[in-house]
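Of the protein chains in this complex, all but one are displayed in their positions.
Up next, chain A:
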Amino acid sequence: MAPTNKSTRRTLIGSGVLLLAGLASASVQADDAKQIIRDRCLACHTESGDASAPNFSRISEQRKTPEGWLFTINRMINLRGLQISDDEKREVVRYLADTQGLAPSEAAPFRYLLEQDTNLVEEGVDQALAETCARCHSAARFGLQRRTTEEWQLLVNFHMGQFPTTEFHSLARDRKWYEIAHDEVAVQLGEQYPLLTPAWDNWKQAVKSDLDGRWRVTGFVPGKGEYDAWMTTSKADGGRYNLSLEGQYADGSPLSGSGKATVYTGYEWRASITIDGVKMRQVMAADAKGMSMNGRMFLASEREIGGVMSALKDTKAPAVVAVMPSYLRKGESTALTIIGQNLDGDIDLGPGVKVEKVLERSDDRIHLMARATGDEGTQSVQVGAAELASGLAVYGELARVEVTPQNAVARIGGMSKMPKVRVAYRAVGYSAGADGKPGTEDDLRLGYMPAEWSIKPADEMAAEEKDAEFAGTIDAAGIFTPGDDGPNPKRKMMANNVGRLAVVASVKDAGEAVEGDGSLLVSVPDFVRRVLD
């Protein structure tokens, strides 16, 4: 890659490296990054081994995601006085994520953190790790790292030195915290998340796919709704991609944007895109063949506000990617939209589902009226040779509504320099399934449904504290906005506008309202904003 900034250029000329514009290659990029590490990091770190495959102390014994490396470098800037330009930082992050990253299977269990989709309670965290590490930050933060045992032990030492009162917190002061953390938990981490794994060896050797082309995209933007679009990606200088996104929301309003993306570790898609004047970010993972990407798109200024996003590469083969809405109530004529690419041929919505009228049809979108008379269940949706298994849920009666996220935290703000942290909600409908009982395993998931939103106190104590009155409001689109920060003279003890709420979704089904709720904590600001929580 040609050097992209003045300081890099200086460095390269200084080290006698000759670069010709246009002779971009991964190895030059890597040499570039290694030189930046030498120039910027070796005041504290040391280099050993062969110059072509150097070992940098504390750096070479770790593997991380792009966000993990960015987090580390930012920490070096903030805590250790590292001087590095933004361009150099990007270069080093890419080099380290490419050469010391995580295999897709290693990152898979923790993608929510990379996608900044953090309104959830992590489950199945080992007790020792929960008590030692995940009581202050997410389990995904360390689950997305691979280190040697010695490196994990040095991380314990970092915590001891940087945050010495760690030993006095609960779950620490009642035991020999340091000995347990250093001699037991770090060893456990070294076994559970080791530096060297077959998964990473295999991924390093795997042929990586280019992600340029046309992609059929579907997703959701809070406040705007579901959308379908085409994303066009093309390779740009420096291994980056240019991208554009053109499509429409479910209500027919257009969606248009363009931006740039970087692919890390051969599969981690990270894009910055401006859509209709709003800056957003995409975090997706490509599959091994580079044929599909899945992840989340969210506001650049508010990472909590976002929604799922999927992209399927156009290979000129016919494909159905989604049906919107994804459910059909028996006996009712309903408008459905089939989203796909290269659609051609007869439409078949499964046994017992009649296509009453095709309202509009193109090769990537079919708008039709359908009516179901058959049994309840998921149907495969076919258009010619293209098929989407379980693309449509036929149901008799809405039995249960699930609010997502089930557990969330909003944060007061707006009056100090700390912004409010909002929460975007959606409602998922279920029918009772064959056993006729809602809340059992055979419930049929119908998909996201429009809902009326409200809040109420979580319990008696929250009602007594008037939490629902002070803690915030929810709008018609299901976006909760917390109250202002600062002591509130109207509350007992001048308390903040914090509270524990139930967020209620009310979904209408044939005139009957079915309700579900989620648990929302409205809390104080988080004054330390990190790349990964």
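Some points to look at:
Assume a contact is a pair of C-beta atoms (placed from the backbone, for glycine too) under 8 Å apart; a residue touches a chain by one contact, two chains touch by 3 or more; residues count from 1.
Here is the rule we use: contacts and distances are computed from a predicted model.
Missing chain, UniProt protein name, picked from "Molybdopterin-dependent oxidoreductase", "Quinohemoprotein amine dehydrogenase gamma subunit", "Branched-chain amino acid ABC transporter permease" or "Putative spermidine/putrescine transport system ATP-binding protein": "Quinohemoprotein amine dehydrogenase gamma subunit". Summary of contacts with the chain left out: across A:58, A:214, A:240 or A:530, the touching residue is A:530. Touching the chain that is not shown, out of A:44, A:359 or A:494: A:494 (per the contact rule at the top). Residue positions on chain A in contact with the hidden chain: 70-71, 74-75, 78-79, 86, 90, 112-113, 118-123, 125, 127, 130-131, 134-138, 140, 161-166, 169-171, 407-409, 415-418, 461, 465, 485-488, 493-496, 498-500, 521, 523-531, 533, in rising order.
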